[in-house]
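For this depiction, one protein chain was excluded, whereas all remaining protein chains were kept in their positions.
Then we have chain A:
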Amino acid sequence: MGRYVARRLLQMIPVFIGTTLLIFLMVYALPGDPVRGLFGDKGGSPQVIAALRHQYGLDQPILVQYWDYMKGIILHADFGTQIGSGRPVTDVLGDAFPVTLRLGGFAFVIELVLGIGLGVFAGLRAGRAADTSVLMVTLLLISVPVFVLGFILKWIFADELQWLEPNVNDPTNYGELLMPAIVLATASLAYVSRLTRTSIAENMRADYVRTAIAKGLPRRRVVGVHLMRNSLIPVVTYLGTDIGALLGGAVVTEGIFNIQGIGGTIYQSIVRREGTTLVGLVTILVLVYLVASLLVDLLYAVLDPRIRYA
């Protein structure tokens, strides 16, 4: 087990370097200039621009910049300076990350509970009307783009019915976060319930389920222990990769509901070409994704004792 984890961690290093290098190259090699962006239409004097470029190290060759940046992250946990505001990126992250983490976490819980619940409900009734309607509804939810759903829910519940606030003013209030979290969770929720449903429906015919029923075990135990444990492996895989997607998908949801989280920060740093902020944010998202996929693989062994990591 320990050796497996160590090997996986070692395998992560090239992926981490590759991903950060890719995003770094994309941000800096594509046309556009964050320093010029500071001055607006009038433009600054060439000397000032050159001085600022030197101050932020933008006059160095790109691989040198990348090397310095990575050295800063690894040695001092220093993710650079936001050029627009002059604040360290870690400060900006410290403001934005808890908000998104709360939103994403809320969405994840909704996705987990409703998604698996609906999936089990449909899977146990495979082929019947309840199953078909769950399949249809989830298919529809997958097809509706997130921002359309956001607009429509906001219009119905905030503008017409006035049950909920249209914008999130206080991101620590879970009541206000409810609607954005639902919007963020919807597509993943639909995928989770379809995966669970397929898996449960398939395993219902397995020998071990028949044996468990034949032993006279109560239905709750057959479904809750025997069936669930074996059916959840594909679902756990999906949930693991989805954590990163939830944080990335926050760009749209936070835009609609005017939440000051990581999504808004990413969006602004892309539009303003704030390379350092963007690279810092994406680096953290990549780390979250890598750790989540490692945890998923370790969870396999818990769910399925046949899987052993020597």
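Keep in mind that, in the parts below, a contact is a pair of C-beta atoms (placed from the backbone, for glycine too) under 8 Å apart; a residue touches a chain by one contact, two chains touch by 3 or more; residues count from 1.
Going forward, contacts and distances are computed from a predicted model.
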Options "Phosphonopyruvate decarboxylase", "Extracellular solute-binding protein", "Peptide ABC transporter permease" or "Carbon starvation protein A": UniProt name of the undisplayed chain: "Peptide ABC transporter permease"
Touch criterion as defined above, residue of A:Gly2, A:Pro46, A:Gly86 or A:Gly127 at the omitted chain: A:Gly127
Contact partner of the left-out chain, one of A:Val48, A:Leu140, A:Val225 or A:Val302: A:Leu140
Touch with the omitted chain, as defined above, among A:Val15, A:Val48, A:Ala130 or A:Val302: A:Val15
Hidden partner chain, residues of chain A it touches: 11, 14-16, 18-19, 22-23, 26-27, 30-32, 127, 132, 139-140, 142-148, 151-152, 154-155, 159, 198, 202, 244-245, 247-249, 251-252, 255, 266-267, 270-271, 273, 278, 282, 285-286, 289-290
